[in-house]
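Below you will find the structure I want to go over with you.
A single protein chain has been omitted; all remaining protein chains appear in their positions.
Lettered A, B and C in written order, each chain numbered from 1.
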Amino acid sequence: MLRLEPDEMASRVAQDIPDGAYVNLGIGMPTSVANYVSDDREVIYHSENGILGVGPAPKPGEEDPDLINAGKQFVTLLPGGCYFDNAESFAMMRGGHLDIAVLGAFQVSAGGDIANWATNDDRFPPAVGGAMDLAVGARQLFVLMRHTTRDNQPKILERCSYPLTGTGVVKRIYTDLAVIDVTPEGLRVRELYADNTLSEVQALTGAPLLAPES
Amino acid sequence: MLRLEPDEMASRVAQDIPDGAYVNLGIGMPTSVANYVSDDREVIYHSENGILGVGPAPKPGEEDPDLINAGKQFVTLLPGGCYFDNAESFAMMRGGHLDIAVLGAFQVSAGGDIANWATNDDRFPPAVGGAMDLAVGARQLFVLMRHTTRDNQPKILERCSYPLTGTGVVKRIYTDLAVIDVTPEGLRVRELYADNTLSEVQALTGAPLLAPES
Amino acid sequence: MINKQWDSLKSAVADIRDGDVVMIGGFGSSGIPLQLIEALRQHGARELTIISNNAGVREEGIAALLRDRLVRKMVCSFPRSAGSVWFERLYEEGAIELELVPQGTLGERIRAAGAGLGGFYTPTGYGTQLAEGKETRVIDGKGYVLEFAMPADVALIRADKADLWGNLTYNTAGRNFNPLMAMAARTTIVEVASVVGVGELDPEHIVTPGIFVNRVVLQEDRQHAAA
Partner (left out) sequence: MINKQWDSLKSAVADIRDGDVVMIGGFGSSGIPLQLIEALRQHGARELTIISNNAGVREEGIAALLRDRLVRKMVCSFPRSAGSVWFERLYEEGAIELELVPQGTLGERIRAAGAGLGGFYTPTGYGTQLAEGKETRVIDGKGYVLEFAMPADVALIRADKADLWGNLTYNTAGRNFNPLMAMAARTTIVEVASVVGVGELDPEHIVTPGIFVNRVVLQEDRQHAAA
């Protein structure tokens, strides 16, 4: 069975980012999606800390100490970009102005619930950041995650066991095995990579999968 | 009995505007208060349409069509002034950031209610503008009005008969006869003009007046 | 390449439909999209709900929409100004519905829609006629009125400069409701005095980020001036 590498997963998401889209990429693997959006597409990246038009990392020595992204990495601003405060930034997120948000997740449910901010391990203090605002607000919420945990347990489930970030909000799931749409009828496979079969992927999934529409 | 002229009334209010104050002057007679604030005081005037640091009228021919005050008159901006949108402007008003607002009124009650936006005449469509936001938000709300109606009926009453703008918000009333504080104990005369006596002023007032504190 | 500029006022408003809720920026004569309003009048959509601070004076702006009887309902804070004869006439005839909203509440309801909030508690209007029939609540000893978000189908706004991404700056006090309405409508259409290239506006000085703007149209006299 083919399992995509992280860069291949990011590249697959990048194919579905349309020209002219306003996009928020979550911390971690989603951030790398930008590296694979082809140059003929003008995509405007949003960062929750108050940037539209996020550009690539600056050259060493040219960092602006205030110009970071949500992951606290130094970035640059593209021509046409701008700055704003937290209230305006989250108005963009919560108010449905972003076309697409791409988030990582611990778990996604068949109904489109997402859990990505806390495990049930209470040794560590919790932290939520902007995840819940993104989850409720983006017009389309894409999840980018491995299909299973390290010990091969499914991360796509009937119901999430971890604390929820948002309910009924996920539109599409990109994993290392497949692309899956969350639909009113249930989880519908949109694409299987290489020769992966529905039954192979189903075996690693904790909720029923519908076959791709022909 | 001495009745101040409108310019004298405005001048009397101006004496109580301290140096460095942020002040909103309502439409009509209150607007003229600015003409009497002495030059040794730096007062920053707010206009609800989105200006701090409102300056005097422009010279003829130098009007900026977008630069008007709440009364729709052309104004200028003082050095140090700035512009902002309606939400930020009313955040200043409602959020308690203005030191003083001076409003005209049809009626004021003994408990500090103010009625200044509508009469009970329903031939005309109602209009409220920013009056209710100013009434609830300014740290100190001063009312500047004639003591009585044209036919000598009191405008200071036990209860307002006109629709209210705000309840329990007026701090001080400047009329053509006296200056009156709204206190928890009731209306207390702060100042009687010239030889006006308490009983003369009381006769034209629809609520009990307390004598000035000695 | 992203280019939000439309070539005419007429085409920019052509899909506004009968019954639409239309926000119109401006305060008195300041920051009003007069050319977009005139294009909407010529377009002729009817039964409109107009959300705007004022209701126009003489035959100008919103007053012309009223005169042509294109408006079913006005939502505003100050419909009655010197010269607002068309609003007064229709109101007297019972030919128009009015929802009177305190000015700060009007702006905040628009902002709430743009910011994805359902509603908010404001002290404005508490204990007055304008709170009658509304839910109230005492929070920390102070009375508040519950007000709900107010979205729109279309916002017609005016700015000073735009770039091709729809980033906007304004002239002096011309902001008023314009930046808020830009956030709150499904389709935001802006008329501007000039259009500049992407990157020509200082990113620190942009007031309305282009994400809130769908269509940019140059004012017609400016088009002539540039031609």
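As a working rule, a contact is a pair of C-beta atoms (placed from the backbone, for glycine too) under 8 Å apart; a residue touches a chain by one contact, two chains touch by 3 or more.
Owing to the predicted nature of the structure, the values given are computational and were not obtained by experimental measurement.
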Let's see if you follow the contact definition: name the visible chains touching the chain that is missing. A, B, C
Pick from B:A70, B:A91 or B:I114: which residue touches the chain that isn't shown? B:A91
For the chain that got dropped from the picture, name the residues of chain B it touches. 19-20, 22, 42, 44, 46, 52-53, 77, 79-84, 87-88, 90-98, 136-137
Please give every residue of chain C in contact with the chain that is not shown. 108, 112, 115-123, 137, 139-140, 142, 144, 148-149, 169-170, 172, 202-205
Using the document's contact rule, name the residues of chain A that touch the chain not shown here. 47-51, 64-68, 72, 77, 83-87, 89-90, 93-94, 118, 123-133, 136-137, 163-167
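We adopt the following convention: only the chains that are shown with their structure count from here on.
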What chain lies closest to the overall centre, CA atoms only? C
Between A-C and B-C, which chain pair shares more contacting C-beta pairs? B-C
In whole angstrom, the CA-centroid distance of chain A from chain B equals 54
Approximate Å spacing (C-alpha centroids) for the pair chain A, chain C: 34
Roughly how many whole angstrom separate the Cα centroids of chain B and chain C? 29
Residues of chain B that touch two or more other chains sit at none
I need the residues of chain C touching at least two other chains; which ones are they? 111
